[in-house]
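Taking it in order: structure first as structure tokens, then the write-up.
Yeah, one chain of the complex is gone here, protein chain that is, but the others are all in their spots.
Now for chain A:
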Amino acid sequence: MSMQALTGNNNYFEDFTEGEVLKHRRGKTIEPLENVLITNMVMNTASSHFDDVVMKDTMFGKRLQFGGVTASLIVGMASQDTSENALAELGLTKIRFKVPVFHGDTLYAYTQVVSKEEADRADAGVVTFRHWGVNQRDDVVFEGERTVLVKRRSHWRR
């Protein structure tokens, strides 16, 4: 199996330009499949994510998506363009949840390349991205920055 043939050739460190903004190809409609399954799998015990009845008398009226699932989906939707050729996820910061997400909402992801820096190894560089998640009404539901160690084509692609 040729490993380099398994990932794309337009998302190495050399391919990112500071300031550029990407719209990612695929959105996703949120089902209990994502929200309830992941909330329960990671043992987040807050009933607001999986008990519709306790939510009936709240201002929301129904289950809310766990923010950790929203963050994971937005990073996921951005991943083919930003980290398919990553060696490691380094960190996240400035994560904000602006608008609640419900079952039936559809999320889309956008990314800006904030900065590119040398890494402590020659075969990769550090890229910082700013991500936005929006719903079907174009409300920004999620914002955050993410730093990734991305392979250099010069060392990894022959």
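Keep in mind that, in the parts below, a residue touches a chain if its C-beta (ideal position, glycine included) is under 8 Å from a C-beta of that chain, and two chains touch if they have at least 3 such contacts; residues count from 1.
The criterion applied here is as follows: contacts and distances are computed from a predicted model.
Per UniProt, the protein behind the absent chain is "MaoC family dehydratase"; the candidates were "MaoC family dehydratase", "Sigma-70 family RNA polymerase sigma factor", "Secreted protein" or "Polar amino acid transport system ATP-binding protein". Taking the complete complex into account, A:V69 is the one of A:M55, A:V69, A:V113 or A:V127 that touches the chain left out. Of the listed residues A:L22, A:L90, A:V114 or A:V140, the one in contact with the hidden chain in the full complex is A:L90. Residues 1, 3, 6-7, 26, 28, 33-34, 37-39, 41-47, 66-69, 71-73, 75-77, 79-80, 83-84, 86-97, 100, 144 are the ones on chain A that touch the missing chain.
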